[in-house]
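Quick one: this structure, given as C-alpha cells, is what I'll be asking you about.
One protein chain omitted, others in place.
Each chain carries a letter (A, B and C) given by its place in the written order, and its residues are counted from 1.
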C-alpha cells in the first residue's frame, strides 16, 4: 500500500525547479495573468480517502478537461455519436487544426480536439433543455460541490478571441455536421470550459471514471461500466493534445489536460489524481503537472502498463 | 484580320450540345434556378468594335470575376499587397480550401482563391471611405454603364449560406491577416460578387486589361501598364480555380471565371472576350464557356503562346 | 478466476460467422493464398499455464508483429532512439504514408508504422554483428522454440514487391535518417517480417512484456521493467495501424497486429493472448482476430481501463 502523503511531498519537492517556467495561455486574455508559481496536486481513493498538497484552495478554469464531461453526457444518451458525428482515433495533428477536418468531410478525429469538442457541445445543445444550466448541474453533482460556477468573464473573453474555433465550427457547419446555431453552441462550449474549481474538486469530479461509471461520492451510476472504460481509453489515446504518445509512455494513465493548467488522470479501479500548475509546455500541457504525474506513477508504481 | 461575327456564329453552333449540361451553384440558393440552356458571348476590340451572340441581354451576377476588380483597386494603391498579405502563386488546391492557409500562417496563395479574395476585400474595406458605394462606382466607370447594381437578394443569400467563407476569414483573423470586422468584410465581399451585368458589359468592364491599363471607353488610365500586365499574369496562373493549367493549355489566355457562369478572357493589346452560360463543370467553371473560349483561340488563332 | 478454456470456446463459436471474410494481403504474393477460414487463439498466464483453440499448429509469418521485437532489441541498447531517430506519437495517417515523413524531416512518428520500423531495422543493423542471424536467435530465445525460421520465399517475395517501403527508406535516406545501405536494411526488415511461428509460439514470445521485462519461460531479464511498460504504452497508442483508437476503445489492451493475420495483446502482470486469422479488415488488422480480442476482454473483464 502506497503512502500517498509521502509521495505527494516527494513530488512537490521534485517539481520545484519547474515552477515559474513554461508559458501561459496568452491567447485567452483572462488566463494571461495566471501565476506560474502555483501548483496543487490531489489524490482520491475510491473509498473516499483524500490526499493533497500545494495551492489546493485555488480555483482555476478547467478548460479542455471539461471535454470529458460533455462527452460523458452525450455518449450516455447517444450510443452512435462516436461512429457518426465524431471519430475516436488520435489525430496526429495539433488540437486546433482544420486540415484533417477538411480532408475528412467535417468529421473530427476524436472528441478531445477542439473540433470534436465543438461537435460534442452541439450534440449536448441538442440533448439538453437548458444546456448551460443543465450541464452546470451535472458537474456539480459529479463533484459534490454545489457552489461550482461558470466564470462569465473567462467565457466571454474566450468567445471574443476565439477566431480559430469559429473557423472550425463554420467549417463543420459547411459539412452539415453542426445541428444548432453557431453562436449558441459556441456560448455553451466556452461556458463549459470556464467552469472553475480547485484541484481537489477536480479529483472528486472524475472519480466516476476510476470507479467504473459509479460516482463513489454518492453511489449514483453516471454511466455504464463499459462506457466508463471506453472514455478512459479515449483519454489515453486522445486526451493530451499531440503529446498522447509521450504521456502514455512516461505516465501510462488515461489523462485529460486543459490550457488552464489542470490535468486529471485515472487509475481504473483504484484512484483519481489531479494536478494544477498554470505554466504550459510547448504542447499545451501543464509543464509541472506532466512531470508530477510521471513521478506519481513512478513512485506509486501504478501505470496501467 | 479575323471575321469575329463568323467565328462567334461558328462557336455558337459548336457548343449547342453542351447547353443544359453541367451543374449550377446550388449551394447558393439564389443561383440554383439559373437556366443552363442560356449562353452569350461577346468580343470587344480595343477600337470599340463589338461582336456578340446568344442571350446577350440577360444579366447575371459576376461572382468571382469580381475578384479581379477588387484586386485592381487594391493593387493600384498598395504596391506591397501581393508580397505581404497575399501571395501570387497557384495554390494547387480547391478554391475554398483551408489547408494551405493553416500551413502558411494565414497568408493566402493568391488573390483569386476565396481566402485571397477575402483578404483583398478586407484591404479594400480599409482603403475606401464607403466600400460598397465606392466599389460599385468604380465598376460602373469601368463598364460605362451607370445602371449596374448589386443584387441584394443574392448577396444576402450567399452571406447566409457562406459557412466555408466564414471559416476562411475567421482562420485568417486568427492569424492576424484580417484588419477589419469580419461581418463588414463579408458584407463587402458578397456584395461585390453579386454585381449583375450582361455579357457585353462584362467585356467592356475588362477592356482596360487588354489596353495596358487604360480604359478604351473613356481613355482614362485605371492602372499602370506594368500593373495591367501583372494582373493578366495572375489571371493566367490563378484565375480559373484548380483548372488553370488546363485552361492555359487549351485556351492560352489570361481568364477569370465565376460560379455564376461568366468568364472573361484577355488578348493583350487586341481585345477582350466574355462568355456566359450557367452550367458548370466539375472545377466550377462554365462548361460551355470554357469550350467556347477554347474554340475562340483556335478559330481566331490568338492564344498568347 | 477466469475459466479461459470456456472463454476460448465461447469466442471460437462467436467468431465463426467472420471466418472466410475479409481480404488477404494480396500485395504480398506469398500471402495471397492464405486460407481465410483458419483461426487460432492462445492464452499464456505468467505461471506458464496455456490455453488454446483452433488451428493452433499452423504457422504463419508474423509480419508487423515483429516490429515490437526489433524495437525491443534497439531500445534496450539505445536509450535515446525514440527521441532522436523516431517518435512515439500516433501518426493519424495510414501505416505506409510518406506524407508525414516529408513534413517532419524524415523522422517517423512511431516505430510501428512502416517508416519507423525501417529506421528501427536500420538501427538494429548497426547494432548487431550479424543482423539476420542474431535477430533470429533473439526471437528463438524469447519463444523457447529453437526451430523458428525465416521464410525465405516470403522475404524475397515482399522485397521484390516492396516499392512503397523502398520509397519510404529512400526518402529517409535523403533526410539522413538511414545509416546503412538501403538493400541491407530492407533485407533485414523483410526477413524479420517473414519469421514463421504458430499462435502458441506467438503467445510465448511476447510473455516478457506481460511479465515486466522478464521472460517467464526461462526467467531471463530481456529489458527493464520501465522499458517493458513503455513498449506496452507504444503498442496501445500505435500498435494497430490507424485503428488504435478503435482497438483501445473496444479491446483496451496493448496490442500489435500484422498483415499475416496475427495479433498479440498484453494484459500487464497477468497474461499474453494471441490470435491468428488471415482475413483482414479495411485497416489491415485480422477481422476475426480483432473481434476475438474484443470478446476476450469482455468475457474475462481484463481490459486495462
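Just so it is clear, a contact is a pair of C-beta atoms (placed from the backbone, for glycine too) under 8 Å apart; a residue touches a chain by one contact, two chains touch by 3 or more.
From a predicted model like this one, the values you see are computed outputs, not experimental measurements.
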| item | value |
| --- | --- |
| Contacts of the hidden chain among displayed chains | B, C |
| Option touching the unshown chain, where B:144, B:184 or B:268 are the choices | B:268 |
| Hidden-chain contact residue, picked from the options C:105, C:170 or C:226 | C:170 |
| Residue touching the undisplayed chain, where the options are C:57, C:102, C:134 or C:179 | C:102 |
| Contacts of chain C with the absent chain, listed as residue ranges | 97-99, 102-103, 163-164, 166-168, 170-171, 173-174 |
| Contacts of chain B with the absent chain, listed as residue ranges | 82, 87-93, 100, 109-110, 228-230, 232-234, 236-238, 242-246, 248-249, 252, 254, 268, 303-305 |
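Operating definition for what follows: only the chains that are shown with their structure count from here on.
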| item | value |
| --- | --- |
| Chain B against chain A, contact positions shared by both copies (same if over half, else different) | same |
| Chain of greatest Cα-centre distance to chain C | B |
| Rounded Å distance between chain A and chain C, as computed from the means of their C-alpha atoms | 32 |
| Inter-centroid spacing, chain B versus chain A (mean Cα positions, whole Å) | 47 |
| Junction residues of chain B, two or more chains touched | none |
